[in-house]
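Incomplete set of chains, arranged as in the complex.
Chains: A and B, in written order; residue numbering restarts at 1 for each.
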Amino acid sequence: MRTDKRQADELRHAVIEPGINKHAEGSVLIQFGDTKVICTASVEERVPPFMKGQGKGWITAEYSMLPRATHSRNQREAARGKLSGRTMEIQRLIGRALRSVVDLQALGERTITLDCDVIQADGGTRTTSITGAFVALAFAIHKLSQNITFAKYPITDFLASVSVGVIGGKTLLDLNYEEDSKAKVDMNVVMTGQGKFVEVQGTGEEAPFSRDELNQLLALAEGGISRLIELQRQTLGAAAERIGG
Amino acid sequence: MRTDKRQADELRHAVIEPGINKHAEGSVLIQFGDTKVICTASVEERVPPFMKGQGKGWITAEYSMLPRATHSRNQREAARGKLSGRTMEIQRLIGRALRSVVDLQALGERTITLDCDVIQADGGTRTTSITGAFVALAFAIHKLSQNITFAKYPITDFLASVSVGVIGGKTLLDLNYEEDSKAKVDMNVVMTGQGKFVEVQGTGEEAPFSRDELNQLLALAEGGISRLIELQRQTLGAAAERIGG
């Protein structure tokens, strides 16, 4: 029995509240249990220097935690003067994952920046960020589509993410912080609405894992992600209609 | 008539929601109209190097805006690798103001850090931060007082802050962003529950101001701050009882 009484293949209570920022083109507050992340999508009509003149757009992401998002207070990265390796790794992952379901050609020469700010952390902040950022992005592109005629709709599929892990020899879905710190194996999986893998990142720093365990973990993730995509679809409503179309 | 139909001496709708962070010793979400700030108080049982061995505590503050708190997205200070002058100025102001109503000797050798993170900005973020941070601080010290017997209660008075300004020759209370950008004179005032001044920062970059205008601005601020302190008192409930006692 898990400490919060969930089944091994049960997600935490997930809520996605849209429209929580009056300035952003798309925004949500996403909660996975006690993990809460504000995701905003900001559209700018220009691309970074390395993308100029290709007629293509760009999707990028930034990730940060408020200093007291965690049990004890962390120093701000702005005060330390640099991003930690963990932050860079996470924001590279979020951006890469989102780009996998966006047709940059169809988007045209504009940049959408997804800011994922963790207000409160209880495990799974990177997977929650990806899942929420996709919804913010979809709202922003839907809004764009009301002013711009996209020959092809730029979002090619849904995208969500969840963590899985091995604790005490058992494979579990959607680890909270307490579980995460006890896990021997920790895996983050990002999948599309079509059930394909975009990212599989499994780490067995504490104990290597077998092919069998890997297979069980992927199956658990697959189940969780399909439920999250259903939640995304409900949240988006009309904004989901042209996705993948 | 102001764009949002307020009277010259009318505050925006102000709400202080306590307990919004499960980790922090004190926390509030404070709203002044569309300006929303998360304020958390984090207690640590140590003081910074320059305070060591004096038997006194320390109160400090940090301030930040989420990148899309504003109309167009700002670059993160963590990504730029340094704090802007504006941020430094604001967080120095918040810390200084709060220390004016804390007896550091009574607090004992511990540090309380107030993090003020602006989730959405519409003018007055620094005064909103001070007003909210005081409440988070008061909750944190109240919580401390349940485990520690303070010979003297460390909070000596209430503290709140508001902005005032001159627009089109008229003095106005609690400027929103649109008003702030049109104001010829802009003043931030911090006062105590006893009606004394802690900070008066008036700037007439666009047009210098007379002694008369200054007097009118201070009167407006005085009125607004006394109403904000009433709101603080209601929000704190039992946590307000020993303040100044």
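Keep in mind that, in the parts below, contacts are C-beta pairs under 8 Å (C-beta built on N, C-alpha and C of every residue); 3 or more make two chains touch, one makes a residue touch a chain.
Model, not experiment: these values are computed from the prediction.
Peer 1: Please report the number of identical subunits in the complete assembly described by this file, where 2 are shown.
Peer 2: The whole assembly in this structure file has 6 copies of the sequence.
The criterion applied here is as follows: only the chains that are shown with their structure count from here on.
Peer 1: So, what's the distance in Å between the C-alpha centres of subunit B and subunit A?
Peer 2: Going by mean C-alpha positions, subunit A sits 34 Å from subunit B.
Peer 1: Using the touch rule from the top, collect the residues of subunit B that touch subunit A in their complex.
Peer 2: 21-24, 27, 34, 38, 40, 42, 44, 62, 64, 66-73, 76-79, 81-83, 87, 113, 115, 117, 119-120
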